[in-house]
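In what follows, a structure is listed as structure tokens, so that the remarks can point back to it.
What follows is chain A.
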Amino acid sequence: MGYEILGLPLIYYITMVAKTVAVFVFVLLTVAYATWAERKLIGHMQVRIGPKRVGPYGLLQPIADGLKLFFKEEIVPAQASRFAFLIAPLVALVPAFISFAVIPFGDTVTIAGYQVPLQIASVYDGTSMRVLDINVGVLYILAMASVGVYGIVLAGWASNSKYSLLGGLRSSAQMISYELAAGLAIILVFMSSETLSLHKIVAEQAGLFGWNIFRNPFMFAGGIIFFICSLAEINRTPFDLPEAETELVSGFCTEYSSMKYAMFFMAEYANMVTVCAVTTTLFLGGWHGPFPPVVNFVAKVYGLIFVCMWIRATYPRYRYDQLMRLGWKVFLPATLLLICGNAVWLLVFP
Partner candidate 1 sequence: MLEYVWLIPFFPLVGVIINGLFGKKIRNEAFIGGLATAMVASSFVVSCGILIQLIGMEPEQRVFQKVLFTWIQAGTFKADIGFLVDPLSAIMIMVVTGVGSLIHLYSIGYMHGEEGFYRYFTYLNLFTFSMLLLVLGGNMLLMFVGWEGVGLCSYLLIGYYFHKKSAGDAGKKAFVMNRVGDFGFLIGLFTIFWWLGTNHNVWTINFVELKQASELLPFGGVVTFATLCFFLGATGKSAQIPLYTWLPDAMEGPTPVSALIHAATMVTAGVYMIGRMNFVFIKSPTTMLVIACTGAATALFAATIGMAQNDIKRVLAYSTVSQLGYMFLAMGVGAFTAGVFHLMTHAFFKACLFLGSGSVIHAMHHALHHGHLHDDPQDMRNMGGLRKKMPITFVTFLVSTIAISGIPPFSGFFSKDEILWQAFSNPYHGTANVVLWAIGTIAACLTAFYMFRLVFMTFCGECRINPKVKDHLHESPLVITIPLMVLGLLATFGGFIGIPKLLGDLFGGIPNRFELWLEPVFEKSTEYAGQYAHAGTHYGHSVEGGLMLLSVGVAALGIGIAYTLYIASPSIPQRFTARFPGLHQAVYNKWYVDELYDFLFVNPCKALGRFLWKGFDVLVVDGIVNGVAAVVRGFSGVLRYTQSGFVHNYAMTMALGVVVILAFYIFR
Partner candidate 2 sequence: METLFFFVVAAVAVISGLLVITCKNPINSALSLIMTFFCIATFYVMLNAPFMAAIQVIVYAGAIMVLIVFVIMLLNIRSEAGRRGAHTTLFGSALGIFGLIELLYFLAKGGLTGSRGGLDAKIIEQFGHTELIGRALFTQFLLPFEITSILLLVAIIGAVILAKKNI
């Protein structure tokens, strides 16, 4: 392992590629089986059985769905803006995946004498004995989240259909609105941990009561608000207005079919996984827990995904004006108050 390329050891490149592939596979699998799990779970919650015919317990159902979609006809509406129409699904999918570049799955592991951090965009600095990741990690996640909206907006506009356009408009308004509250909730985390590096944020949360959400009442409320806002930002139920079937047929993706539709679908679930991962990282102590770090992390993420599905099975959809009111008149002032409260708390109990 003595080879060096551009001043960095070869192992650096190997582990980098390995980490990327591993995370990508993990997310893809999670997305695929999240669809299955959701159908099964909601089925049981509604006293049905859910998919069961393809494979044992319907386990091969996601693969069958994917194949079906793959072989369907590609339709591009005649009046659509071709370029935007084609690029939209990609724009929706990519940000959801690349957010994972900065999320730490665990602390370092030793491979062939090298300390390798379990986070894609980071290295272990041997001289200062610490993990170096990009020190604006949280901002990076916010940036990716804010870019994610383009996919939906473009899809809505490019389809040249009233339903799509309305869906796209709603979506962008909704995402901008909730991004604010979510961003403000993240500020709570900054205030406590005084860094923007995700690795450091997680490293600080050792122990159950070290989790950010259990630090003080304001952080607790902030964590919950952040999770709800994130749900709204990724258009999960009960905030799935852009694709409200009863009003807008299928919203922004009405005109889409085949793989492009599948990509939107994947983007939606990938976004869910991302959001759960971010929430885990920021508020639920990341890899800390009783099991090996990666297991802890994955368990927490899956737990949150379960909560998402549970919410979907339980709550009805919001009306549009209610949604906007909730965002602007409840969450925004609430987070501002929480920030003030948290500041006072930090002053009193440093």
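Basis for inclusion: all candidates are chains of the complex that A comes from, given by their letters.
The rule is simple: a residue touches a chain if its C-beta (ideal position, glycine included) is under 8 Å from a C-beta of that chain, and two chains touch if they have at least 3 such contacts; residues count from 1.
Here the structure is a predicted model, which means the values were calculated and not measured.
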- [ ] Check 1 or 2 against chain A and report the one that touches it in the complex.
- [x] 2
Task: Complex interface listing, chain A residues touching candidate 2 - done: 6, 81, 83-84, 87, 132, 134-136, 139-140, 142-143, 145-147, 149-150, 153-154, 156-158, 165, 168-169, 172-173, 175-176, 179, 195-197
